[in-house]
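A protein chain is absent from this complex, but the other protein chains hold their places.
As written, the chain order gives the labels A, B and C, with residue 1 at the start of each chain.
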Amino acid sequence: MFRKLLIANRGEIALRVICACKELGIRTVAVYSEADRNSLHVRFADEAICIGPPRSSDSYLNVPAVISAAEIADVDAIHPGYGLLSENANFAEVCRASNIKFVGPPPEVTRLMGEKEKARQAMKKAKVPILPGSDGVLQSEGEASDWARSIGFPVILKASAGGGGRGMRVIRSEQELPQLFQAAQTEAANAFGNGDLYLEKFIERPRHIEFQVLADEHGNVISLGERECSIQRRHQKLIEEAPSLQMMPKLREEMGKTLRRCLSAIGYQNAGTVEFLMDEDGKLYFIEMNTRIQVEHPVTEAVTGIDLVKAQLRIACGEPLSAILPEPVSISGHAIECRINAEHPEKFTPSAGRITAFNVPGGNGVRVDTAQYAEGVVPPYYDSLIAKLIVHGKDRAEAMARMSRALEMFVVEGIHTTIPLHRRILEDAEFRQGSFDTKFMERFLARFSERSAERPGESERERREQQLAPG
Amino acid sequence: MFRKLLIANRGEIALRVICACKELGIRTVAVYSEADRNSLHVRFADEAICIGPPRSSDSYLNVPAVISAAEIADVDAIHPGYGLLSENANFAEVCRASNIKFVGPPPEVTRLMGEKEKARQAMKKAKVPILPGSDGVLQSEGEASDWARSIGFPVILKASAGGGGRGMRVIRSEQELPQLFQAAQTEAANAFGNGDLYLEKFIERPRHIEFQVLADEHGNVISLGERECSIQRRHQKLIEEAPSLQMMPKLREEMGKTLRRCLSAIGYQNAGTVEFLMDEDGKLYFIEMNTRIQVEHPVTEAVTGIDLVKAQLRIACGEPLSAILPEPVSISGHAIECRINAEHPEKFTPSAGRITAFNVPGGNGVRVDTAQYAEGVVPPYYDSLIAKLIVHGKDRAEAMARMSRALEMFVVEGIHTTIPLHRRILEDAEFRQGSFDTKFMERFLARFSERSAERPGESERERREQQLAPG
Amino acid sequence: MTPEEIQELKELIGFLRENRIGEFEFERGDRKVRVKFGASDEGTAPPVDWARMMQAFGAAASVPHHNPPPARASAVENSASAAPAAASAAAVPSEEHTADLHVVKSPIVGTFYDSPSPGAAPFVKVGDTVENGQVLCIVEAMKLMNEIESDAGGEVVRRLVSSGQPVEYGQPLFAIRLR
Partner (left out) sequence: MTPEEIQELKELIGFLRENRIGEFEFERGDRKVRVKFGASDEGTAPPVDWARMMQAFGAAASVPHHNPPPARASAVENSASAAPAAASAAAVPSEEHTADLHVVKSPIVGTFYDSPSPGAAPFVKVGDTVENGQVLCIVEAMKLMNEIESDAGGEVVRRLVSSGQPVEYGQPLFAIRLR
């Protein structure tokens, strides 16, 4: 096992890696910006090195500073966490050149997966289903019609140069096509000076489903099942679950085999997440791969009993999967994670500042991953995630009940958090029923503003309750 | 399910019951003494009623006050927690008379199990192994010899009137018996004015092993396996584990069947714990039964995935075990619990006072049950348990590593706690090896004072470290 | 607050006023002082009414354990019907001069009744003069009617709970102006 490891990250994930290292007997080196001097990752690491001023670009994203810290601390390995340098292939290359083990896939694989179209083609080649669409620009309405027929309606036309919805048209039948093609082309030409269009399968109510994989350095790959991440706002996940209610054991097993074959062929190593859209019929379409540990990895840990960060470290040390996971993987119970952000629960404005009271929930089936504490400070320079609240229950009903009571017992004062938002989502009938999709939050927030308009006192009372709550 | 329940307890177990109730949708009523006005069980219950001044005898043990609170709050049921009124059969009877469901066995069963000799005979009748011994007072040296031969050496002679070791003799062979019998008789007569002796099997290095059982109100009983509770100081458990390294699956299964038969015959209901001594050959001998939830129930919850307090409530509502535990019980991984007491870690003197910083560990596989918080007060009136730290890992090695890092990350300032003691126990070779017995703490503390004498600076440094640790 | 603290506070406030401080906060450990003066009064400073100020500061201090912790307030709010009105402590007449008021508290948990039987005249009414040891009310607990006697003599100036209402241990029942 590594003797000493540097964590090139901050916040809860830095502390998460420190916990894993402590359990494996690895000495830890934290790096920190001047804004994080009193952070818990600095507090609990064996050593800590200040690498720059508060701004990420001058500290956590400053490759020479991080590498230099690794060199003066004389570490064997660097764990990049998520975000920051975790998917930066150049950083992984510098680590390699500096003879420091980067805990993650080789830079070549990270680079491949970072180029979306190349990644799509690599997946397609390995028979992983991708969202069907035209091969590049449509030359004519007739070609659009051919593609649409082969893919099946509905399809969506998109402007090659586009964005922001302009030049986009959903086409639900053959008859609509000629007219909508013309309209989209004209709109695209007007908006972007370029009328080029392409076409893709359109999913009305997609779910975001992702598979957690582990790959050792000997060509062995295993899938640890899926996570349901459809509860998002502006592509930011808010709540994640495992398993997905929509996933049949047969499909899970098939996908496991497919991913195993595909990632083995690509030469994938370490932990990774393969993201899919699921259509209304339960079919999956590859979107992209994240070549790092994810924020939401604890829900998979809860239902499989596997410590993913420890697995990452053991893989990076060269251990084979057969040693790390001697027993067959099985999914037991249901887990839910709520991301507690330092944000206003209705306006979503970031809420940096000093935390005056911080009381985390505990008890049966409750896990909290956080680097915050009473009198801790949420600096304005970084992302707003301050804690992850994860619950595990024998089924989704128990997990939801547990999450509700844990949210109720999670007291944060001094800043705004998304706790009240999560409490309302957990009470929402559509969420409870489980038949949601990535458009859920739009509908939920619309419902909420309607309700607030009807009962203007309520959100005020909730806000007051939150403020009143003592430590 | 119950509509509303009163928790006749305080501290972490009161909060534990509140959590279970919240998850089951039961409204909760806390009762509290004037010393506990700012306690978290008061904070998180739906209602709270002050029932008396700080002293337990005037508040938590005051049956009329508790019942009166239950009546004015109009509850369906009372959960007694552990300690306090939990094994008070009279209280259970008053509950019944007041038409309030007592969450526990019927008073008759509690009363039977409360009378140790009757309990022993009931168990013996049901073929549960009890510690073999003479039936009452030995009439002669010859009778002693007969009993000793039938039980097998070593045996121990004890003074019927005795205590404090006087009149006690361990006899390891037939030859020793005549001389030691005379010596014991003389000593007992001198010490107590009564030379009556009785004889029991002597276990040199006993382990304390207990079985968790659940019984519904329809005659069904199930055993959820054992807990290892040999790490005790003066009969106070400090660390508990599940499963026991000494328990073979075959014995566990046999004991499960025996207990099932026995407790069904007795008419046992709700959760209970059957305590045994285990001898060097792995044989078990019944000591006593606790007719309530135990402090250490979370280790069983961790390895079985069963929520014992929720099971208690469902049983008390009349649900059959088949509905509560639809799947076969299986033991997975290993769990350890450390009892964090507000005590000096070396002198064991109670340390009441205001907690100035309280940072609980989190992350994968860590559970904390506590009713304490930063700025909370540990009153001097009650027991010193302020938190239970429970970890779960895939095996004992992972659980120990996890416990060590969790203890390291558990920060309590303002009072003394047993955290430093637990850290040292976790580092102890005998503990790590797992081949200990109920005499472990004596040996450990002796080793520790020797080491301290050799390196006088060490405990000072540890103390200083504890004080330095920030929140 | 102790008399010394009050003296300190007087000096502090005088000093702050002299210097025309608008707001002042001081914190050390668990002690906090925050002072904010009212809208500018140019000119002469009228003497501070200390008694009034003490009341403002110290309603809490006089019966500290009857201030429910913040959360209890909401708990009670959520369950106004059945819970004993722990919050009713707030009903202690803070606007009156509390210095010579004695509060009779419930020695047991139960249900408060103001008269010996339904329809009967109440034991005491506001305005009555009562003796030490005189029965003021009944608190029923476990079907037993417990007569609650006054532990002071004086004029009943306030009854703090209504008949039939549940009361907890230590809950204020009557305010009596001592003779």
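We adopt the following convention: contacts are C-beta pairs under 8 Å (C-beta built on N, C-alpha and C of every residue); 3 or more make two chains touch, one makes a residue touch a chain.
Treat the numbers as computed from the prediction; the structure is a model and nothing was measured.
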Cross-chain touch to the chain not pictured, restricted to A:Val17, A:Ile49 or A:Met278, is A:Ile49
Out of A:Ser57, A:Ser98 or A:Gln182, which is the one that touches the chain we can't see? A:Ser98
I'm checking contacts with the chain that's been left out. Which of A:Arg37, A:His218 or A:Arg443 qualifies? A:Arg37
Quick one: say which of A:Leu24, A:Ala69 or A:Ala271 touches the chain that got left out. A:Ala69
Which residue numbers on chain A touch the omitted chain? 27, 29, 34, 37-38, 42-53, 59, 64-65, 67-69, 71-74, 98
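We take it that only the chains that are shown with their structure count from here on.
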What is the chain whose Cα centroid lies farthest from the Cα centroid of chain C? A
Chain with the smallest distance from its CA centroid to the overall CA centroid? B
Based only on mean CA positions, could you tell me how far chain B sits from chain C in angstrom? 43
Using CA atom averages as chain centres, what separation in Å is found between chain A and chain C? 53
Could you check chain B for residues that touch two or more other chains and list them? 38, 43-44, 375
At which residue positions does chain C touch at least two other chains? 69, 71
